[in-house]
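Note that this complex is displayed minus one protein chain, with the remaining chains in position.
Chain lettering (A and B) follows the sequence in which the chains are written, and residue indices restart at 1 in each chain.
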Amino acid sequence: MLGFKEIKNGLLVSLWFVFLTFPLMVVKVDPVERIVRWRWENSLYVAIGTFAVFLLVKIIIQRRSRNAAVDKEAEQKKESFIHRVLASPRQKFTLIALLLAVAIVFPLFSSSYQTNVMTTALMYVVLGLGLNIVVGMAGLLDLGYVAFYAVGAYSYALLNHHFDLGFWAVLPIGGGLAAIFGILLGFPVLRLRGDYLAIVTLGFGEIIRLVLENWSEFSKGPSGISNISRPGLFGIEFGLDGAIIYIYYLMIVFMIVTIFIVNRLQDSRLGRAWIALREDEIACQAMGIDKRKTKLVAFSLGAFWAGIIGVVFAAKTTFINPASFTFLESAIILAIVVLGGMGSIVGVIFGALILILLPEYLRALSEYRMLAFGAILVAMMVFRPQGLISNIRRTYHSDKKFPSPTQQ
Amino acid sequence: MMATPILQISGLTMDFGGIRALNRLDLEVHAGEIVALIGPNGAGKTTFFNCLTGIYTPTAGEILLTPPGSTKNVSLKGLKPNHVTEKGLARTFQNIRLFSQMTVLENVMIGRHCRTKAFILGAILRNAATRREERQIVEMSYAILDKVGLAHLANEFARNLPYGAQRRLEIARALATEPFLLLLDEPAAGMNPQETQELDRLIKEISTDGHSILLIEHDMKLVMSLSDRIFVMDYGKKIAQGKPSEIRSNPAVIKAYLGEDVDA
Partner (left out) sequence: MAACFRFFFRDPGMDYFIELFCSGLTRGAIYALIALGYTMVYGIIGLINFAHGEIYMIGAFTAFIVATVLSIYGFPLLAIVILAGFAAVIWSSAYGYTVEKIAYRPLRHAPRLSPLISAIGMSIFLQNYVLLAQTSNFLPFPELIPEFAFMEPIAHIVGSTDIVILITTAVIMLILTIVIKGTKVGKAMRATSQDRTMAMLVGINVNRIISATFIIGSALAAVGGLLIASHIGQINFYIGFLAGIKAFTAAVLGGIGSIPGAVLGGLVLGLTESFATGYVSSDYEDVFAFSLLVLILIFKPSGLLGKAETKKV
C-alpha cells in the first residue's frame, strides 16, 4: 500500500502547506486596535489536514492505476448502480414513481421552511438542466448564465410593478426575452473559441448586473424591486403558506416538463449535432452541420430556461435586487453541471440536490459552502471530469441483423 | 466531346501571409472517375482539400461543382464548409477526426444531418414525421456501416475502434452525407497491407456505386491500382498529370520524389 516514501512526501507536502498558509491562517491583525493574534493551532490543523488529503489522493491514484490494469470489459460491466437501474425499464419506472410519490407528499409532512428550501433546490435543478444544454451538450462554457436568469426575474418584477401583469402572463414573456437576449449575445460571440467565449459571457453577465445596479430609473438600482405578486391560479390568490406549497408543486411540474424536453432534445438530430459540435467543430462542419445556427439554438434554449426560472424566482421571493445575480451564481450553476456530469440529465439532478440541500441541512457546513464549490470544480476536473453520473450514449438498433464477420 | 467535369478548378491560389501554399492550380474530375493527388510532404495537398471544402477561403481562382446529369454549376469559392457538404462534396481527414465520445453509429448518423430536417419542435413533440425520419437515419446509417464492414460494431464508442476501422468509419460518415464527389485525405495512412487491400476493394465499390473520388495518398501501390488519372503536386504547383502509366515514367515526378535537386 503506502510505503515510507509516501509518508515522507506527505510530511513534506504538509510542511509546505504550513508555510503557505502561515500569514493568512496564523496571523490575524486588528489594524484599528493594533492587536496581533497568533493562531498557531491553525498550523496544526493545516498540517494534519494536508497530510491526510495527500495520503487519500495517493491511495485513490494507486487504486485507479490498478483498476486500469484490470480487463477493460470488466470495468464496463461494473457500471454504477444508477446506470443499472436506468437500464432496466421496470426498475426505472418504479424508481420514478417512488420519487414522484415522495415529492408529492413532501409539503404535507414538512414545514413551510423545508418546502421553500426544496423549491429552491428544484429551481437549481431546472437551471442546471438549462445550462447543461449549453455547457454539457453543446460544449459552450457560458459563465454569464445568471444574466438570463436576471432578465427573466426583472421582466416579471418590472411588468408586474408597472403594468400589474400576472405570473402566468409574464412566464412566457420572461423566457422569450431571455431567449432573445441569448440570440442577441450569441450572434456575435458564438464564433469565438471556447475560452474566449467563456470570458465574453462572463463580461456580459457582469455588464447586465452593473447596469441593473446603476440605472436606477429603470431598475430601482441596488435597493431592488419589492412587493412582486405571488403567482395565482385562475384568479385564486394564496396566503403565504399556500403560495409556498403552490410554487413547490409548480416547480415539480416545471422540472418534469424540463426533464422530458431535455431528454427528447438529447436523443434528437439536434442533440446529436450539439454533442458532435462539442467534440470537433471542424469535422462537424465538414459533415454539413451549420455551426452557428446549432450553437445559437443551444445558447438561446439554455437562456430560455434561465428566464423562466428567473420569473419563478421573482414570484417566489417577491423581492429582487441585482445582488442575486452575481458571477458566483453562475459559478454555482456551473458547479452543479460539472459535479453531476456534463451532458447527463440524472447527474445534473443529483448535482443540484447535493449542492443546494447539503449546505442547507448541515448548517455547520454552510459557512464553507463557497469554499467547497470551488474545491469541487477543481477536484472534479482533476479526478472525475465525467462527473458523478456520466452520460451514457443511447444505442440504436436496426430491423435487419448484422452479425459480426467472425460469426458468419 | 466529353461531358462537363463535375469538379472544375482553375487558377486556385492560396497565400498564407507571404507564403504561397497553392500556386494557380488547375484540376478537373469527371463523373465516375477516381483521381489521385500525389506529391511529396508539404506540397500543399491538404491545403488544397481545405480550400475545396471551405475550411480555407482561397486567395484567387475558381472552384466549380456540377452535379452529374446537370448542366448548372455552382461556385464553391467562399462557401462555408457545411454548405460545401450540402452541395454534394464530402471529405475525410488525414488526422482522424471522429467524434470519439459518440458511438460508431452516431458518427454516421451525424453525416445524415444535412439531409434531414427535424428541429426543436420535431425533437420535443416527436411526431410521426420525426419518428419516420429518425428510423430512416438509423437504417441508412446501418446500411452504410455494413458497406464498410463495421455494422457489428455500431454501438461501440468510436474511440475504441482499431485504427484501420476508424479510417473506414471516416469514409462511412462522409458517405452518409450523400456526396457525388468524395475527397479522401490519405485513407491508407497507418494501415497494414491487409487493411490497405480491403480499403482498395472498398474504394472501388464506392466508385461503382456512382461516387466520384478524389484522393490524396502516399501508398503508390494503392494509387496505381485505383486511379484513372493522377495529378502530381510539388511546392503548391501542379507538376504533372496523366494516366498512372504516364506518371510512373514522368521525369519531373521522379525528380520531385527522389529529390535530385535537393537544394531547390
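Simple rule for what comes next: contacts are C-beta pairs under 8 Å (C-beta built on N, C-alpha and C of every residue); 3 or more make two chains touch, one makes a residue touch a chain.
Remember, predicted model here, so these are calculated numbers, not experimental data.
From the options A:A87, A:I207 or A:L233, the residue with contact to the chain not on display is A:I207. The chain that is not drawn here is touched, among residues A:G3, A:P23 or A:G239, by A:P23. Within the full complex, the residue among A:I173, A:I282, A:I354 or A:I392 touching the omitted chain is A:I282.
Even with one chain removed from view, chain A keeps its contact list with that chain: residues 16, 19-21, 23-25, 27-29, 31-32, 34-36, 42, 139, 141, 143, 188-189, 192-196, 198-200, 202-204, 206-207, 210-211, 214, 282, 327-328, 331, 334-335, 338, 367-368, 370-371, 373-379, 381-382, 385.
Just so it is clear, only the chains that are shown with their structure count from here on.
Inter-chain spacing, taken between the CA centroids of chain A and chain B, is 41 Å.
The touching residues of chain A, counted against chain B in their complex, run 261, 264-265, 268-273, 275-276, 278-280, 282-291, 297, 301, 393, 395-400, 402-405. The touching residues of chain B, counted against chain A in their complex, run 53-55, 80-82, 85-86, 90-91, 93, 97-103, 105-106, 109-116, 118-120, 122-124, 126, 130, 133-134, 137-139, 142, 145-146, 149, 151-155, 157, 173-174, 176-177.
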